[in-house]
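Just one protein chain is left out here, and the rest sit where they should.
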């Protein structure tokens, strides 16, 4: 169980690693890094090479045991940045664990096997680090997707891909990761995993999963609270729909009442699959120029940035299994006491 | 000076005129309509044929003196709908006037002559209807843009288009309209019109302008308050930037304190031209897949929909001269007393 | 069996019906029109309102028995235009028949029932008009798609949509139409229809199908040759892949040898589903900014326009069941003798 601190810095492009220097100025070294989480400025979809570029430039900068999680898409007011999760010698109030699943074969992506691997890895990380499920506020995962080449490789091996639509494979991969998280956190019983995969109707409010072509395993970050110490805290909840300002405001008010200030927000967003929000039609699922995940990030990003006054937030699109349909999981990290 | 009432209804497509029937059920006829204002579900840019389609189906349904103002783009959570401004026999608290400029020749679009025509028409409408500038809360304008054909026609006539970039012509047209409004409302002195056009640095917080290929004149709607009567009220302000939740919340709180409820919101949104919001980089101006007006509508739409709990709101992209750079004009119509 | 002539004219926008006047100048009346076929300038996908707009303005101009077939998407060099199929009192060398299926319920779109209805309607039209399958060169169909609202309506009725992805529903609808055509032309045995629908592996080189939100039945146009008379001729073939210039050049050479000139080209285009063309990777299926049908129209449109020197051609994207995978059906109408 690693005590962790959290820092975020803007980047001038997906290739910008200057935050490494800024991290040093606040007293941490490369070796302290557990995870680099970023919002990069591509389309957040299949051919988002901003994520791949960021992964390329960051991986040589961090320990081999550390993970990168780059979520593409800074639509609307969202601002490209990286968030460091760093090991801290003293208790801070937050603890974390990071790891990876084994490599997933292309035909496993988005399947029960994918979910099982995630469940097993998350559970293993919790066991090793002594994190108890009641204290977990966020399980952040980066998981692979299917490209045309992978689809063909699967077919050539006489196996069946979970879908032949590369964009849809991102959703399938996110859902499998979310189910794996829910099983590890005992939100879904292990015996229900297959049914959850088949029915696509279960969700975890702690899960935040994002797909990418830049990796073939799943990168995992677990953040939990240890509130007897330090000044860092976490609050988690879920947005009921994409305009659920009430839930966000409630947490922000609570943070204010505790005399705290927000350090980082992790939110998932999606277009309501019914095509409606509170009974009124939206057009995110019929816009063939712009994928619904881009719409959702822009809208929910606009709302949270407005409420927090901060555009360097982690809003990720595609919330299958990560909060209720049309809504999304929400985790806010904050610090008690005045701004440093 | 026409006393007006306001109603809004969802549409199932840009061709849906069923709100006409719903208007009748609340007691108004086609002849009562002063304006049909809509958010239609196209890209809101040059080739947005959802606007043209809506205009085509609505114009035969309304009096010749009435105007249509369709703003394309329901990115994110925004919901396609139409808002009717209807004449009411009794005082309601709101008054309105509608009209048109003369047809603008292609080479006039976005120029000082365009601004002058708007100024003159807005002033004329105010004079005729006895609306005083102090009472104006919103001047909504739909104005033309340049297509490839129009650019060529201008060149063939040995004249110079304001720009040869069709998307940019939308911004030039909006700015000229906004300057015209500001002159009519005496926010800019008439003698300063040329300078305002040249420097592109002036703005009106009452102006809301939107460009389209579906018309060749400017359609104008002026909404003013007459608060000695009735239960309808207007509040106007401007967002300082695209995440200015504070200004919106302040008005919403005031409405709540008056015991009112929101009927409709008219907001302009834009990508901050400096590439930054509160000092932090955004990517709306470097995204070559998605025009900045689409980004801005999605983000500001997400914020206002979250704060009002309503997705059938009028959020329009491209706020040149309509509120401060990076921000936008804001007008909220509301009704005192409980919901009908 | 109607003898037909064919004319095409450019349009200045999807709302432009001025070709009606031009048709009159060449001696035909509205009552002579069997079909108006157009390329309109939208995205050719789910939310293409240019098609709906064109349908709206054209339907009042033509006989009730006539059909409209608007295919969206004039990517690259393609030029928006309409093609008239008009009844001619004297034999021309070409004959045609037009009709409609019954309305398809949303849950039927893209299913075997859809294919059966098309098969039955095409067969009925051939029987009534005495067109024999050996003479058919083209069966052009406009068929419906699923929107978010239709998907919800299906679910509310406890039925299952063929897909919940609105863009994918276009492909499913095209394929069902193509299978129906193939059955009617006895390219697929009737008993094989179900298997063809299940395996998605059959195709007709005479089929050209395009989906749209603007209709709920299928519009059908059959073009056949009657070469004992007149000077109009048809040639049909299929492109083996999206760069199959050889097949096109072969037909063009034959036309030249016969002393003819091209009147119109009808081609289907698609991204090879394997992600490769002649063994080399393409990126149309992994581009999340631009749907593969748009890519394919642009590329094949560029090739055919280059070879014919004409950009007012009918190139339609999404060739499921319409020519071999990655290729597409091809029909060229031409006239013997010098240019009129």
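The chains carry the letters A, B and C, assigned in the order they are written, with residues numbered from 1 in each.
We adopt the following convention: contacts are C-beta pairs under 8 Å (C-beta built on N, C-alpha and C of every residue); 3 or more make two chains touch, one makes a residue touch a chain.
All figures in this text were calculated on a predicted structure; none of them were measured in a lab.
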Touching residue (missing chain; options C:19, C:38 or C:80): C:80
Chain not shown: contacting residue from C:2, C:105, C:153 or C:243: C:243
Residue touching the undisplayed chain, where the options are A:53, A:245 or A:307: A:53
Interface with the undisplayed chain - residues on chain C: 10, 12, 41, 43, 74-80, 242-245, 248, 277-278, 280-284, 286-287, 289-290, 294-296, 298-303, 305-307, 309, 311-312
Sites on chain A contacted by the missing partner chain, in the whole complex: 12-15, 41-42, 47, 49-50, 52-53, 56-57, 149, 213, 289
Absent-chain interface as seen on chain B, which is shown: 43, 45-48, 147-149, 151-152, 164-168, 273-276, 281, 283, 285-289, 291
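We adopt the following convention: only the chains that are shown with their structure count from here on.
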Centroid distance [mean C-alpha coordinates] between chain B and chain A, Å: 38
Length of the line joining the C-alpha centres of chain A and chain C, rounded to whole Å: 44
Distance between the centres, which are taken as Cα means, of chain C and chain B, whole angstrom: 40
Chain B, residues touching no fewer than two other chains: 12, 41, 289
